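Just one protein chain is left out here, and the rest sit where they should.
Now for subunit A:
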Amino acid sequence: MAELTKELSQVKGDKPAVPGKDVKVHPTPEPQGKRPLDVPTGTPTVIVDDLHIVYRVYGAAAESEKGNAVNALTRLLKRQARPQMKEVHAVKGVTFVAYHGDAIGIVGRNGSGKSTLLRAIAGLLPPHKGAVYTDGQPSLLGVNAALMRELTGERNIVLGCYAMGMTPAEVREKYQEIVDFSGIDEFVQLPMSTYSSGMGARLRFAISSAKTHDVLLIDEALATGDREFRKKSEARIRQIRESAGTVFLVAHDLRVIEQTCNRVIWLHKGKIKMDGDPKEVIAAYNKG
């Protein structure tokens, strides 16, 4: 413990002397030494150690393969992989340490591995190589997958809360708060399939943010809703960030990241290209 404290203080101590040093460039996969200036504490909450994620994608089946039990049986017996199956190496050796109080933005092009990285931190995707260590259970903000469009908002709130692991007492307690925050009023009695896309997004955000999390991972949640709701949700994120430990935010809207985060990681083709102060990383990202 003492060792690390010393180490951290050294790192912090020499940082102001070299402005802009908290930004580093690919291929260095080592963010440990570079801390943004306004970080509250130095307790690590998430450690990502040389993480590789490989997942499988299934292409469309060829005409000869479709739904033929005999073909399937032959393949199973021969233990052959499907010819259309591809392995995607989405994250290739990412290493960084996140600290208590951090709000880390992750930027990068489509397919650069942002969402995959979040899912791995949340412990939802098994690493191919390397490891993720976390303090408590990181949660992905988003219950979309558990909700059912045919059901009423009311039922979906209950279902979503249970899906996030709440107890019945907690659900009763949070229910009204969720309805109020989402601002969907009497629409709560109607099936979600009748909602406008904005209303649906608001309800989903309201449900997912009803639970307090130690480590929160947000994937493009702020991109939807009208201006008023956007402000509300940004305030909620700030509040979560203050009460909870660490927040990760993936968004294409760089303004949101600049306003909310104190550190930005730029992912490029599954590797960290840059990691550091939001202004500098975003400036470099816009240039590149």
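Criterion: a residue touches a chain if its C-beta (ideal position, glycine included) is under 8 Å from a C-beta of that chain, and two chains touch if they have at least 3 such contacts; residues count from 1.
Heads up, the rule we're going with is that contacts and distances are computed from a predicted model.
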Per UniProt record, name of the chain withheld from view ["Anti-sigma factor antagonist", "Glucose dehydrogenase", "Malonate transporter subunit MadM" or "Transport permease protein"]: "Transport permease protein"
Per the touch definition above, residue among A:V91, A:M164 or A:I240 touching the missing chain: A:M164
Subunit A residues that touch the omitted chain in the full complex: 1, 3-4, 7, 18, 20-21, 23-25, 28-30, 32-34, 43-47, 49-50, 55-56, 58, 67-69, 72-73, 75-76, 82, 95, 97, 119-127, 131-135, 137-140, 142-146, 148-151, 155, 158-159, 162-165, 167-168, 191, 274, 284
